[in-house]
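Missing here: one protein chain of the complex. Every other protein chain is in place.
So, chain A:
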Amino acid sequence: MNPQRTLATAGRVLSQVRHDPRTIVLLLVVPSLLIGLLAWIFSDTPVFATIGPGMIALFPFIVMFLVTSITTLRERRTGTLERLLSMPLGKGDLILGYTLAFGLLAVAQSAVAVGFAVWVCGLEISGSIWLLLAVAVADAVLGTTLGLLASAFARTEFQVVQFMPALVFPQILLGGIFLPREQLPDVLRYISDWLPLSHAIDALQAVATDSQDAAYVGEELLIIGAWIVGAVVLGSVTLRRRTP
C-alpha cells in the first residue's frame, strides 16, 4: 500500500462524483427529506422524539451502502478494475481510497441530516450535538465499507441490489427502532448485539437522551470502528487480481 496511490484513488472517485451533480444532490438531500417526512407523519405524537435519532443512523447508512456498492460494481463491470489490478495499485489502496472519498461525502451528508433533524424538525438532543454527528458519520462510513464488501460478492447490478434486503434490512429490524432491543426474544437480542447498526442506534439514542456518559458512546463508536476496519480488510482480501 502507498498513501499517494490511496489519495489519488480517493481524488479520482471524488472527481467522478463531482461530474454527477444529481448524485451529490440526492446524497445530501434524500436522508434529510426522509427524516422530514417522518417528523411530519408523527407531528402530533411523541414518537419522532424516540425514533428520530435512529433515523439519523438509518438513512445515511442505507444511502451510502447503495451508492458505494453500485459504484464499485460499475468499476468491476467496465473493466477499469481489471486494468487497475494489472497496474501497481495495492488492493488496500483501492478499498481505502473509496472509503476515504465516500467517507468525506458521508461527513457532509450526516452534517446535513443532523442539522435538518435538529434545527428544522425540532429533534431534541440533550447530549452533545458533536458526539451525535460523530456517531452519524461513523455509521455512514460503516454503510460505505459494508457496501464495498458486498460489491465484492456481486457479479451484477441485480445481485448487488439484493444485498440491500439481505444485509441491511435484518439490521434495521433488529436494531431497536421497531421494538426496543431489551424486549426482543433472547436469541434475536443476542444476534442484534452483534450487528453494527444496533450499536449505532444505541449510541445515537444515548446521545439524544443524554442517558449514558461519553465513555458508553465511545465504546459503541469503537465497536462500529471495528466493523469498519473489518469490512475494509475483508474487502481488500477478497479482491482478486486474477479472475476466472
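Going forward, a residue touches a chain if its C-beta (ideal position, glycine included) is under 8 Å from a C-beta of that chain, and two chains touch if they have at least 3 such contacts; residues count from 1.
Basically, contacts and distances are computed from a predicted model.
A.B. asks: Could you check which of "V-type ATP synthase subunit F", "Predicted amidohydrolase", "ABC transporter ATP-binding protein" or "NADH-quinone oxidoreductase subunit J" matches the UniProt name for the chain that's left out?
C.D. replies: Looking only at the record, the undisplayed chain corresponds to "ABC transporter ATP-binding protein".
A.B. asks: Using the document's definition of touch, tell me which of A:39, A:89 or A:106 contacts the absent chain.
C.D. replies: Touches the omitted chain: A:89.
A.B. asks: Which parts of chain A face the unshown chain closely enough to count as touching?
C.D. replies: Touch with the absent chain occurs at residues 4-5, 8-9, 11-12, 15-16, 19-20, 78-80, 82-89, 241-244.
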